[in-house]
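All protein chains but one are shown at their positions in the complex.
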Amino acid sequence: MSSTHADLAIATFAIGEIVEGTQTGRDGATLIVSPPQLAVGAGEPALAEATVEVVRPGDRVRIQNVCDVVVPDVRADDPTDTFPGALGTLTPAASGTLHRLEGVAVLSTCDWERAGYVGPEELPDSLVDMDGPGAALSPWSATANVVVRGVPAEGAPVADVDRALRRTTLRVARTLAEMTLGATPDGEHRFPSLGVDGSDLPTVVAVLQVASEGPLTDTFLHGWALGDLVPTLLDPREVLGGALVNAAYDWPSVRNVTATYQTNALVRELFGADGERLRFAGLILAPGYLDTAFEKQRAAMLTAGIARSLGADAAVCTTFSSGNSHTDTMLTVRALERAGIAAVPIVAETNGGLTDHVPEAVSIVSAGNEDELVAGWEPERAIGGDVPVRSGEPVPTWAYLSATVQTGDGWLQGVPA
Amino acid sequence: MTVVHYVNQFFAGLGAEEAAGHEPVRFDGPKGPGNGLAGAGLTVDVTLACGDDHFGEHEATALATLLGWLDELAPDVLVVGPSFGSGRYGYACGVLAREAGRRGIPVVGAMTPDNPGVLAAEGAAFIVPTGSSVAGMRTVLPVVAALAARLAVGEELGSAEDEGYLPRGLRRNVRAERQGASRAIDLALARLAGRTATEVEPTGDAVEPPPAVPDLEHAVLALVTEAGCVPQGNPDHLPTRHANVWLRYPIDGVASLGADAYESVHAGFDTTDANADPNRLVPLDAARALQAAGRFGSLHEEFFTTSGVDTPVATAAKFGQEMAEEFREAGVQAVILTGT
Partner (left out) sequence: MGITTVCITALPTIAQMVGANRILRGVSITHPTGDPSLAVGDELAMRTEMLDRALEMLATDVEPRTVWEVDA
């Protein structure tokens, strides 16, 4: 519609295999990675050591202490804009051309406990199994992974280490994607700016819940932590374009890794259905884990108010991690329903049922039961740790990264046993 | 085929309430109702027993001992109870069932549907519903024996409806054909078209509301908290999380919970403000003011306290039932429960 607001074009390049070589590059569907050339950790004094390693689907490897996952992206117009704010220049991520690798993911790992930043069992085991029964639980078992391992510098403040690891990981992701600049993509998806139309189609909004509770439990928008977030309208293409970066490392199966924002299924599906089955009116970025009843109620109320002002008939509400964020989700559902907007929340289940519920939540999408045990596996080796944790023991689903993610990107669903 | 039976102190013949603190113990062959199981065709090889209070107060160590024996015995089936309406016994049965389930041991139990043991088992046991009275023993034992015998030989049981056990509420994961986002949009559009469907139902508890207190001006009121409020120094070592006990402290003649005399040991919230004035957790000063104004009759002589962090619902349900029993005996007619 408006020519001053360009589309976001995501040009995709399919990668079928990664090989190691002396020079990082791309040859058709083969990505060549040179760990020495990547020079991970260079210029990051908060990291004592940083290494990079390639693992492939089917390797008998358990990747553990996984922090984040990033899809290789580069802004074709100006690579220095990639991951604005978090790594690149502060520019809108919602328009322009992004080159993206498919079939490859960059993982970051760090043993925070060993470095003394958290107590034992403060951060739950965070696993990606490249083979074995757990491989089906995580989408990152099916990608060729470039794994960045960071070791904190002694005495460095945790936020500095975290930032250094994040920048290192984002840099690797950008560098890999840079290997496609100037090349013809395998596919391209265009996302126009959302307009207002006069159709009779039902109007749907997305409510994307995020949370920031301090280092190791943060979410960044353009590199800025979202601790004081008040529900706000955000161009959904900012989400696809790399503006949201994850820095929360607790419960892995319900973690929104950066890649989950970059490839966000809810945004993509709503864009896909826009103009045909529905009118996609917008995305509301909403906070979870608010401390007081007042703040929780207020955020729910504000979200419902924004949704109503967009003319929403229905809303899909995502959930961030586990615990009292589920109360934020349910209160938001209640506020939306009371505003006459049909609300569908997405939540993971536990063996004890739902974490929270309101009578108004009559239509709930299950992200799967995070307590279900997965058969044990004995990997040959671990990355991100000296020896594989839980080797040979049954592993609860909650330990597998992204297994029960509550953004709509998950494939698991709970059914009666 | 190896069959193990778990019972409490009473059914093991160790004594009644006075033996409720008995440590875990094991016997060869059946004890008590185990003999009834044998009569119904299920031979019990080993009986494990533990005092109900001991289990409740030393859950971790009691469980470790019992599970050690189970690991050694590797039974084909475990029978727990029947515990009927006994909350403490049922709870122990449920927790043991849950852990046995995690080891792949099939479990059969029998208790009232609202026994905290049902929640504690987390779906690991096939629980035959009973009334609260032990008088039901002769009827339920053959049912339990039959289910256990079939499980012991690896048979898969039919549905809860068909076989007569309580629905286990278990949910297993399947890989859906489409991602959650796609299913969510479908559900949203279906709602707008007048069709309501859901992938998951809430499993919360429903309790009939007790009637309004008829004569509040003369009623005895009690204060209870899960905010971990205890005397300064936590003299009785209330756990800061995963509490397996609740405690009681006298407040006769106490007008207010002073900051120098009380504190909160709850690990789930920042206790700074609460420690500056514990009445912010247990509103004793306000209660005394309203008592003086004649709004209610009198305050119970103790307040009850626990730390509600990492507390399984089943444990909390057990606490609630125990507190209610005490209150009933003490003539308490109304309770204020503060939660964080």
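Letters A and B name the chains as they come in the text, with residue numbers starting at 1 for each one.
Please note the rule applied: contacts are C-beta pairs under 8 Å (C-beta built on N, C-alpha and C of every residue); 3 or more make two chains touch, one makes a residue touch a chain.
The shown structure was predicted, so the numbers you read here are calculated from the model rather than taken from an experiment.
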| item | value |
| --- | --- |
| Residue, one of B:E23, B:D53 or B:D285, that touches the chain absent here | B:D285 |
| Sole residue of A:T51, A:S193 or A:N324 that reaches the chain not shown, by the stated touch rule | A:N324 |
| From B:S86, B:T271 or B:T306, residue that would touch the chain that is not displayed | B:T271 |
| Which of B:E161, B:E177 or B:E208 contacts the chain that the document leaves out | B:E208 |
| Option touching the unshown chain, where B:T2, B:N35, B:T198 or B:T340 are the choices | B:T340 |
| For subunit B, residues in touch with the removed chain | 202, 204-213, 216, 219, 221, 227, 269-274, 276-277, 279-283, 285-287, 289-290, 295-296, 313, 316, 324, 327-328, 332-340 |
| Touch list for subunit A against the chain that is not drawn | 291-294, 324, 327, 330-331, 354, 356-359 |
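The rule is short, and it goes like this: only the chains that are shown with their structure count from here on.
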| item | value |
| --- | --- |
| Mean-CA-position distance for subunit B and subunit A (Å) | 37 |
| Subunit A to subunit B touching residues, read off their complex | 136, 202, 204, 264-266, 268-270, 273, 277-278, 313-316, 342-344, 346-347, 349, 351-354, 357, 361-369, 372-373, 394, 397, 406-417 |
| Of subunit B, residues touching subunit A in the complex | 102, 119, 122-123, 168-176, 179-185, 187-192, 196-200, 202-204, 312-313 |
